[in-house]
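Moving on, here comes subunit A:
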Amino acid sequence: MTDRDRGTCMAESKRPREPFAPWDRRELPGLFDVEETARRIGHYKWMETKLFEALGGWVATVPELDVKLRLGTHCYHHAFHAELFHKRLPELREMKPERLTVPPNEELVAFVNAMTEPEASGQTIEKLVGVYRVLLPATIAAYTYHRNGTSRITDMPTIRILEMALKDEYEDWCDGEMLIQSMIETPEEVDRAAAHQAKLQKLLLAAGGIAGPGSIGDPYVDVVED
Partner candidate 1 sequence: MRKIFPAEELARDSRFIRQSNEARFSDPRGARVGGGSAASTKLTPEQANGPDRARALMHGIFVGEIQALEGAGRTCFDFEVGEDVPFELKLDMARQCWDEARHCEISVALADHMGTELGEYAENTTLYEAACNPDPVLRLTGVNRALEGLAIDVFSTMKEFGNLAGDPVLEFCEDWMLADEVTHVKMGSDWLRSLTAKDPERRSKALEFQRVVDKLFSFSGFRGDDEDSPIKLTRQFRSLAGFTDDEVDDIADLAREAKAEAATA
Partner candidate 2 sequence: MLDIEVTPNEFTMVFFDAAVIAEVAADVAVKVGLPEDLKLSLIVDEGSPLGRSRVSSYDPIEFTIDGGAFEDTRRPRNLSKARTADVLGRLMYRVIDRSSGQFDDAPEDGDIDLALHAAWDAHSVGRLERLGFSPQRKRRVYQFRNRHGFTDRADQAFEELWGSSELSWADIERLSTGCRA
């Protein structure tokens, strides 16, 4: 009598496997819960929006043809990031994305105002330095921290967005840095670039980064004194 005859027909048994393959070392916990993730994403969206607006606005103000075209292309990159973050927010229980699309503090608003202040056609160096030597490095830092720290199991959608954004940020950073290097031809221009960078860097420091204090975590150790 076969299993079929006995009415105990089953699919042929296979050897069981672990749900995580041996090379899949992802762990469950991450640094950020849903609410904290949404808060940061809202700040990222605000920052990317301000950045793409500025790049778009500057196109008409720069006489250098190669810079003009690059700004147009980069404008879209950051708008694309803003859109990805915008779509992520409702998935993090924020049904009104505009509620979280805010700066972390007034200090970051001051930074953005200072970054977008140069307008004259002779200030291409300042415009580029603000973005490519101050803002983009800070953005890369914040996104890298977030990507590395969030849960690779529960928050994979955010990681995917951050990785796409980071690819653009690195390439645009390189593009922008090369444009700056090609535009700086005199010691005076070196000074101009450095002065503007220092001014903006201090404002960004006061803001604590693009997501406010804790944008890239805190590496310092509290030592208990005897």
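What to note about this one:
Everything below uses one rule, namely that a contact is a pair of C-beta atoms (placed from the backbone, for glycine too) under 8 Å apart; a residue touches a chain by one contact, two chains touch by 3 or more; residues count from 1.
How these were chosen: all candidates are chains of the complex that A comes from, given by their letters.
Since this is a predicted model, take the numbers as computed values, not measurements.
Picking from 1 or 2, the partner of subunit A by touch in this complex is candidate 1.
For subunit A in complex with candidate 1, the touching residues are 49, 52-65, 68-73, 75-76, 78-80, 82-83, 86, 98, 116-119, 121.
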